[in-house]
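Heads up, one of the protein chains got dropped from this complex, but the rest are sitting where they should.
Lettered A, B, C, D and E in written order, each chain numbered from 1.
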Amino acid sequence: MPVVTIKMIEGRNDDQKRALVTEVTDAISRTVNAPKENITIIIEEMKKEHYANGGVRASDK
Amino acid sequence: MPVVTIKMIEGRNDDQKRALVTEVTDAISRTVNAPKENITIIIEEMKKEHYANGGVRASDK
Amino acid sequence: MPVVTIKMIEGRNDDQKRALVTEVTDAISRTVNAPKENITIIIEEMKKEHYANGGVRASDK
Amino acid sequence: MPVVTIKMIEGRNDDQKRALVTEVTDAISRTVNAPKENITIIIEEMKKEHYANGGVRASDK
Amino acid sequence: MPVVTIKMIEGRNDDQKRALVTEVTDAISRTVNAPKENITIIIEEMKKEHYANGGVRASDK
Partner (left out) sequence: MPVVTIKMIEGRNDDQKRALVTEVTDAISRTVNAPKENITIIIEEMKKEHYANGGVRASDK
């Protein structure tokens, strides 16, 4: 039942995303004792123009 | 004022989305007594590569 | 796999929330053809001080 | 540490988004006394078909 | 129609939250040309134990 959303800037390849999902699921299952089949992960990619820190977008740095 | 987000894998057509929004708005209005005009619904589509359950993405099943 | 978040101001009772979840699940299942067991709903309650429209919070109206 | 998500219908140009991010960061920093470098803003654009109010999508109005 | 979520660590007082909501609404309205009455803001407070940066929670620093 943990529902996880990972927002990150676009650009990772398919192997990285597969590994991300596998290892984050493992880490959650191990630390909070949740069966893996109950863990949902959603990846949300952002464009550099849509992410800002300190008032400056990643595309403007 | 209920603000609803529905995340689902892409692939539904326009008629399905229109019906989804109409009927979910009705269901909320009826059950929690909120005027329809106060209900906001946002649909967010995910690619199969970006949704995982049990550590395996929908695109890898 | 639809993952639904419903944010609303606190104050509904348990029966209303149960009905909300049942009927929204039905509406989604029917309109986008998703098996009910794949539908997850999360209710998130807000205090009136934490919800604003038009720059004015519900608690200040 | 404030993490801000702004969901809006697509169509704003790059200058508008840059200004949006700059001025919202300023407004938050000023009102809740957070250092700007701690403020993260994510813009999420929606298609008109994916946003509804009162049960009617923006694309159907 | 912009829907804004601001997640921040708990501890701000009511005046700060009122000013936050007023000034962020103004900043959005001005920069992306949205009527104020279409702007919704939701504040979500986090406990220090529930926010982490660099793998360390705010409560452990």
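Simple rule for what comes next: a contact is a pair of C-beta atoms (placed from the backbone, for glycine too) under 8 Å apart; a residue touches a chain by one contact, two chains touch by 3 or more.
Everything quoted here is computed from the prediction, not taken from an experiment.
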Taking the complete complex into account, which shown chains does the hidden chain touch?
-> A, C, D, E
Contacts from chain E to the absent chain lie at residues 7, 44, 46, 49-57, 60
Residue positions on chain C contacting the omitted chain are 14, 17-18, 21-22, 25-26, 36-45
Hey, which chain A residues sit against the chain that's not shown?
-> 1-9, 12, 16-17, 19-20, 23-24, 26-28, 30-34, 51, 53, 58
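Quick note on the criterion: only the chains that are shown with their structure count from here on.
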Identify which chain pair among B-E, A-C or A-B reproduces the interface of A-D, meaning that over half of its contact pairs, matched by residue number, are the same.
-> A-B
Between chain D and chain E, centroid-to-centroid distance (C-alpha), Å = 11
What parts of chain E, by residue number, touch at least two of the other chains?
-> 3, 17, 26, 40, 42
